[in-house]
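Only one protein chain is missing from this complex, and each of the others stays in its spot.
Note that the chains take the letters A, B and C in the order they are written out, and that residue 1 is the start of every chain.
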Amino acid sequence: MIKVGIIGYGYWGPNLVRNFNALDNCKVICVADARAERLSLVAKNYPTIECVTDANDLLNHSQVDAVIIATPVFTHFDLAKKALQNGKHVLLEKPMASTVAEASELIEIAAKKNLLLMVDHTFLYTGAVQKMKSLIDSDAIGTLRYIDSTRINLGLLQPDINVLWDLAPHDLAILLYLNNLKPYSINATGISHTKNGIENIAYLTVNYQENFIAHFNCSWTSPVKLRTFLVGGSDKMLVYNDLEPAEKLRIYDSGFEVKNHDDRLKLMVEYRAGDIHIPQVSLHEALKEMANDFITSILEQKVPRSTSSLGLEVVRILEISQQSLKQGGKEILL
Amino acid sequence: MIKVGIIGYGYWGPNLVRNFNALDNCKVICVADARAERLSLVAKNYPTIECVTDANDLLNHSQVDAVIIATPVFTHFDLAKKALQNGKHVLLEKPMASTVAEASELIEIAAKKNLLLMVDHTFLYTGAVQKMKSLIDSDAIGTLRYIDSTRINLGLLQPDINVLWDLAPHDLAILLYLNNLKPYSINATGISHTKNGIENIAYLTVNYQENFIAHFNCSWTSPVKLRTFLVGGSDKMLVYNDLEPAEKLRIYDSGFEVKNHDDRLKLMVEYRAGDIHIPQVSLHEALKEMANDFITSILEQKVPRSTSSLGLEVVRILEISQQSLKQGGKEILL
Amino acid sequence: MIKVGIIGYGYWGPNLVRNFNALDNCKVICVADARAERLSLVAKNYPTIECVTDANDLLNHSQVDAVIIATPVFTHFDLAKKALQNGKHVLLEKPMASTVAEASELIEIAAKKNLLLMVDHTFLYTGAVQKMKSLIDSDAIGTLRYIDSTRINLGLLQPDINVLWDLAPHDLAILLYLNNLKPYSINATGISHTKNGIENIAYLTVNYQENFIAHFNCSWTSPVKLRTFLVGGSDKMLVYNDLEPAEKLRIYDSGFEVKNHDDRLKLMVEYRAGDIHIPQVSLHEALKEMANDFITSILEQKVPRSTSSLGLEVVRILEISQQSLKQGGKEILL
Partner (left out) sequence: MIKVGIIGYGYWGPNLVRNFNALDNCKVICVADARAERLSLVAKNYPTIECVTDANDLLNHSQVDAVIIATPVFTHFDLAKKALQNGKHVLLEKPMASTVAEASELIEIAAKKNLLLMVDHTFLYTGAVQKMKSLIDSDAIGTLRYIDSTRINLGLLQPDINVLWDLAPHDLAILLYLNNLKPYSINATGISHTKNGIENIAYLTVNYQENFIAHFNCSWTSPVKLRTFLVGGSDKMLVYNDLEPAEKLRIYDSGFEVKNHDDRLKLMVEYRAGDIHIPQVSLHEALKEMANDFITSILEQKVPRSTSSLGLEVVRILEISQQSLKQGGKEILL
């Protein structure tokens, strides 16, 4: 029975408490939040959970085995470092840290202390992403050619991080999970309508040395909500629409093959536009699977699906994208 | 009665003949195409139209008042130059030329000869674009903040021009038509899956010195066809979906206003998500309106809606975008 | 503070407990269910609620002011009658009873005892139905001409009631709520694929002496889930699609007016197909509003929105529809 403490009871905290509490081999015993009104919600719904306003009380709590950190990104490093130093396993909300340096240091400490450090990239646990992964791994899609993601809506502008740091981690984690190619360089463009230099619209291109490209369109200021993730392969193409209540994934038996590369003006391309297949994908709650993976990985000392090294690569792309944004979209090598 | 000659009877040619013939003050009297099988189609359907295999016969035709050029882009300049020099008015398919230099020279000749030079940016004549224009001009939208366009499908890869030259002219023409801001710089990223260096996927950012940005996502290799054009204003936002049979335009009474720019961590943003309005827009054939504008502008010596100077600016953005693509997405000033 | 007991902790029971508990002026103090495993769920989540396996213990409970009955329809009458006789207010799940006779007797007892008897027609408390009601009452729609409802999906076939008794009460309640016309006659057709005579597909026409008609298409055996409710008026038409996450109601500025009735072959009809408006409708939880209406109506001795007389008319249409079904779709007067 793993005893869990959760720091941060804002938007995501209640979901974490509910899902970790629903597991058999785990118990949430303490929640920390500086805001009294948030703690009173915990007390009302979970009278047996201990509430503390100072996160240090949780980090030093003798009974806590694992700490879940659901606070703003800029606080992640300090909290996680203390937790690891105190011998606690750590689950960090995404993105795991503000810089590559911070993320790397946390990974190092965890390794030294032989503790689990995991990042909550919840989307890796959805039925649709699992289905895409198995299709790609079984070579049903052919050679991957591109990923194109649109994640836009009328969202809450964050005061401290731009729209890429807020929205792109979901899709970057999926990108990194679906294939093993190593990104080569980054371009990012965007705009801030708030005069604080924090972009609310941004476009990110991730270039590869292989014949593959990934592009991410992120916005907090779209009148429509879109969550469209295209995967182009040489044999089949996928469209993952997370807003569809049931038909989240479509497999298009479409593609094209280039037959003649020699003569520029005699380009011969064979097109194929065939049937569409909509597989049933599991509609379980992904957060519950993630919670279970965290606890099971502690108990069985196994590597979780959502590793800290994947989390680090997400932070690396974000960090570089910010440099590119500040240099007019210049290509920056990873 | 304007007598028209059309060069090129490929995909678009039959639509041009049908629409120009349907006008009262105009008559198609000659069609030129090097391919006999294409001319036999003309003969079958329009027995009174003269057919020639050599474009020069049309360009030198004494009775032809105006020449319409619907051939591959790289041939536009030579054909249009001869037509103008022969004293014919000219309508060019989009994009009007392969380079800014060519487009500029054509504009100069037309001016000197006092002839009409127009570009067929058909979309400027659709009911939806007209409605957007009138909403923006009447200040119903507020300050324009961004345009975001997605034009992707499984399309025919062109052997001589990349996907931006093929698909972006539509949306660039709309961009330039809807507002009077002057683009400042360009970034473009993309990929060629055909090893001939011709990009089949490309992403274009058009930056402005004003607080406005435009982005274009173009692909010939998407399993789904999307034609989505978002216009974000400070008061309202528009979504133009050209694939909708009737409900092409949606006006969202949504927006956000930034209240406090001073204190970075106390960002105050007021959101508004209100009703949606779907106006009836004219569903007439845009090509017919364009044809009528061309003929009427000749007869009345007026400036058409789709000017050659707008056509030139489209070519300028395409030319610069190609430079950016070849320099790893580098920002290039216009 | 109204003290509430709930009989039946199946599919709907947990929602009732959660919503009544969330009210300030009410407290769920007892739940009855014959199934021990259902009661253990209550105990786990609401340790302070008393659990009883015999509904009589709840009906006789001295502290219970109001009884909510969420059990199969055929048990409603006996439970509600006892509750009323014991001086408890009663909220019945829909449909309120198996026969008109039963429903009428309950209404009579409640009246005599001066107790509130209400039916949980939850849909009357949704934002979309409220918006339709206000549009109709303010005469924005013009004269009502028809209602056409489709409520189909792959659903659980019920062993004791047919698909009309299961699905139609929602739409019949909305029909009766939206207008004050009195139905005149009923036709119903359908089929049972289960050989037990319980129809799993049924079609119901409600005829009126006024120039108005209503039709209901109900099925448990459709591969697609549809919830489409059309309201045709002389001035405007409404489409209420309950499956839309946000855009539930569309107001069409469409209609037709008959100009010439005299000469059959010179029928003159004027059509209008205009803009579409999608109003923001409240997306609150309707069940909470219903719960609040029940409790407030008790406390303030007011008439609730979802009256027992509306509930009775729903049962009347269902009873007659069953007669029509058994007589080959024959029209039966109400």
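Quick note on the criterion: a contact is a pair of C-beta atoms (placed from the backbone, for glycine too) under 8 Å apart; a residue touches a chain by one contact, two chains touch by 3 or more.
Computed from a predicted model, the values in this text were never measured in an experiment.
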Per the touch definition above, residue among C:Asp57, C:Glu105, C:Asp148 or C:Glu285 touching the missing chain: C:Asp148
Candidates C:Asn25, C:Gln85, C:Asn196 or C:Gln323 - the one touching the absent chain: C:Asn196
Residue among C:Lys27, C:Lys113 or C:His215 touching the omitted chain: C:His215
Sites on chain A contacted by the missing partner chain, in the whole complex: 247, 273-280
Hidden partner interface residues of chain C, rising order: 145-146, 148, 150, 152, 154, 156-157, 159-160, 185, 187, 189-191, 193-196, 198, 201, 203, 205, 207, 211-213, 215, 217, 219, 221-224, 230, 232, 237-239, 250, 252, 254, 256, 258, 261, 264-267, 269, 271, 273, 328-331
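Note that in this section only the chains that are shown with their structure count from here on.
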Most distant chain from chain B, judged by the mean position of its C-alpha atoms: C
Mean-CA-position distance for chain C and chain A (Å): 43
Gap in Å, rounded to a whole number, between the CA centres of chain B and chain A: 39
Junction residues of chain B, two or more chains touched: 273
